[in-house]
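Missing here is one protein chain; the remaining ones are kept as they sit in the complex.
Chain nomenclature is as follows: A, B and C, assigned in order of appearance, with residue numbering initiated at 1 for each chain independently.
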Amino acid sequence: MNRIINNPDLVVEDAVRGYLKAHADLVAPTGNPRVIRHHLAPRQGKVGVVTGGGSGHEPAFLGYVGDGILDSVAIGEIFSSPTAKSFHDAFVAADGGRGVACLYGNYAGDNMNVKLAVKQASAHGLVVKTVVANDDVPSAPVAERAKRRGVAGEVLMWKVGGARAAEGADLEQVIASAQKAIDSTRSIGIGLSACTIPAVGKPNFSIDNGMMEVGIGHHGEPGVKVSAICPASEMADLMLEHVLPDLPFAAGDDLAVLVSGLGATPIMELYILYDRISEVLGGKGMKVRHPFIGNYFTSLEMMGVTLTIMRLDAELDRLVAAPARSLGLTKVVS
Amino acid sequence: MNRIINNPDLVVEDAVRGYLKAHADLVAPTGNPRVIRHHLAPRQGKVGVVTGGGSGHEPAFLGYVGDGILDSVAIGEIFSSPTAKSFHDAFVAADGGRGVACLYGNYAGDNMNVKLAVKQASAHGLVVKTVVANDDVPSAPVAERAKRRGVAGEVLMWKVGGARAAEGADLEQVIASAQKAIDSTRSIGIGLSACTIPAVGKPNFSIDNGMMEVGIGHHGEPGVKVSAICPASEMADLMLEHVLPDLPFAAGDDLAVLVSGLGATPIMELYILYDRISEVLGGKGMKVRHPFIGNYFTSLEMMGVTLTIMRLDAELDRLVAAPARSLGLTKVVS
Amino acid sequence: MRGVVLADAGGVVVEMVDAINANRAKLSEIDGAIGDGDHGINMSKGFTQAGAALGDPLPPLPKALQVLADALFEGIGGSMGPLYGSLFGAMAETLGSAPVLDAPLCGRMLRAGLEGVEEIGSAKPGDKTLLDSLAPACDAFDAAMAAGRPFAECLREMAAAAEKGRDSTRDMIARVGRASRLGERSRGVVDAGASSCCLILQTIAAGLEKRLQA
Partner (left out) sequence: MRGVVLADAGGVVVEMVDAINANRAKLSEIDGAIGDGDHGINMSKGFTQAGAALGDPLPPLPKALQVLADALFEGIGGSMGPLYGSLFGAMAETLGSAPVLDAPLCGRMLRAGLEGVEEIGSAKPGDKTLLDSLAPACDAFDAAMAAGRPFAECLREMAAAAEKGRDSTRDMIARVGRASRLGERSRGVVDAGASSCCLILQTIAAGLEKRLQA
């Protein structure tokens, strides 16, 4: 395991410290070392937008704290939900008096900890409403959408929710927009290699050389099939075949498309994939208005890629296009 | 080799096509498929700022075409210099009538091809001046600085040269600023694993598990020593020991610091390293005014990291801080 | 009716902390077979924090259980924080300010813990989780009590059922958690959470029994 770490049990602490040192113009510490906030949060009169999740997905989650996106983030161990207390403290750090929108991903630990934290917050009068991302198509059939995991679609959900809050919307409106964002979004991942949590020291799943796992989750959760690796254009087609019929997306749709590497896949390969994706979508009469290509939501040093597609209406288009500044995503209105 | 490619001989073509499709608001094609330009280039009355280099270093080189940085880029095969013709065509694409600054890295192939391209350009009256980045400390002793390779310091050189050109400076001034930028910059890399060029199909060097190569180059060029992997804080100290005495950097210096992953290293590890780097620099009385942490200059799916430090004077500070928008680097003036 | 003076029983939590720490490597190893190999690490982190927070002199058992619950809620996150936090939190709540723990109260305490875990985790016995140790242990305690057996014997039955429950997970297919990735391949090894839960229940049984007074 060739990694740049000190104590493997303290990678999160060490990384968060470095993050705070590097980006003091954007983020600030809180009393809880596992919670960071926007350097101006809480901003009075603004709905707080919060998320939280396990570490190892950088720039998610902490990298999306910034102007026009998130106000605070609760930070968990690698691939492990933050504590209920950290979620709670993140709510407090974001609360500008108009309530807090907690926009997070559908994982057992996160669900439990958020539930406890919301209960705790409401006990002292802080109103927190939640949206649970469940954009990962292969993780459950469409009839059981509530069981699906949240994956890179979360980034677009944060972007939309953050932009809506920045417009001055109230909590109901922020929640409605974020819910619409994730309801309009579908994702799928392909895994090409495993990853190793430093404290564990060895991969806890494996993908053989020459094989790919279609539908893999962000922590190596099982996909829908393991098959021989195929050319990028076939991977693109396969991913689209899963994603497009699910919403379903249709001719005439305006889209945001996010292609994220899982960590170790070279960026140029994301563009090779996107070349085909964009061609197929265009061929079907859809229009990609907002492409995002890069490492937006990773899984340590896994090789592989995720594809996320959001159908835009006028509101989502406006909110995706709105200016934002964060480590993970910056939109400059040019 | 688990990769997202179609024909391994056409990875560059395929990726560039995808890049152009994704970022039409930023870049545009030229008559040469191996040259891309700023969507508004050539901009009349502005010095053109150009670079070029082998592929596989994304977001370098093409990802730095944008507002306030590069006007055009010549694109080579993976780890292989662009042709003289592509450099020449990139000059033409950037030429707004005030000459072209070609800011590139010190590699045998690039030197030869740029030399030929400049000759060809001057034959039809296009004035091109060059700055050759040689920031990689371990690649030659300080007495033979001219032999040193250019590595991630190139990003800061492009930022400075691009910002100076955006201010309306003339060619001499752009060249002088870019030259000062690279003369004030020192880098070092540590490699933790090898990488595979798709067309070759197997790594052409190796780093054993548990070992690191100190001073490695961006294509796996040999470092100054191969030793057992050590904690991140010792890696940071080791890198600083090579870099700081070389300029030398001293108490009171204002700095830009760029920590770039080589591709597969998780982003959180860059912050673990930066935590220590920032601490040591602070302890020595230096101030990091502009930290850049992320995958700025990669080597396919190598694991490892590079550290680049630039000493700022008032001019460099202004130019590094100036607004810019590109895939690789965005500075929002907030 | 025999019982445990709760004011003097805070040490049971110390014994749990020690048991978890002594089995840290073993629990991770069990988790490594079909999980991600960190169960011992996760548990030991939370329990160690609880141990440090207990203070000196030791608080009464209800308070000590609450300290443990809080440490798990605040210290480990993931799924184990809420699950074990809910277990011990519900137990502490059931004990309330009772001075003495007798068999019926103990039965209610275990049942409340079980329900707390089920409520927050939404898993069921048979899913190859810690519930497969906890649920049969509760049932065995209640059955022994219904059969009129003395408190000490109820505790021993409970501990034995926890162990049997743990072993029963060997033949199960994981339906929740990380190991559910493996489907059929998750069969053949015991579940990590069932192992830690068995350890905890055995420690509780032994700790209460030795503190039993006439």
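By our rule, a residue touches a chain if its C-beta (ideal position, glycine included) is under 8 Å from a C-beta of that chain, and two chains touch if they have at least 3 such contacts.
These numbers come from a predicted model, not from an experiment.
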Visible contact partners (per top-of-document touch definition) of the missing chain: B
Contact residue for the chain not shown (choose from B:Gly18, B:Gly105, B:Gly150 or B:Gly220): B:Gly220
Listed residues B:Val127, B:Ala199 or B:Val332, member touching the removed chain: B:Ala199
Hidden-chain contact residue, picked from the options B:Gly109, B:Pro231 or B:Pro323: B:Gly109
Option from B:Asn2, B:Thr30, B:Thr51 or B:Ser81 whose C-beta touches the chain left out: B:Ser81
Interface with the unshown chain - residue positions in chain B: 9, 54, 76-77, 79-86, 108-109, 112-113, 115-116, 197, 199-200, 202, 204-205, 219-222
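Following the convention adopted for this analysis, only the chains that are shown with their structure count from here on.
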Of all other chains, the one whose Cα centre sits farthest from chain A: C
Between chain B and chain A, distance of the C-alpha-averaged centres to the nearest whole Å: 29
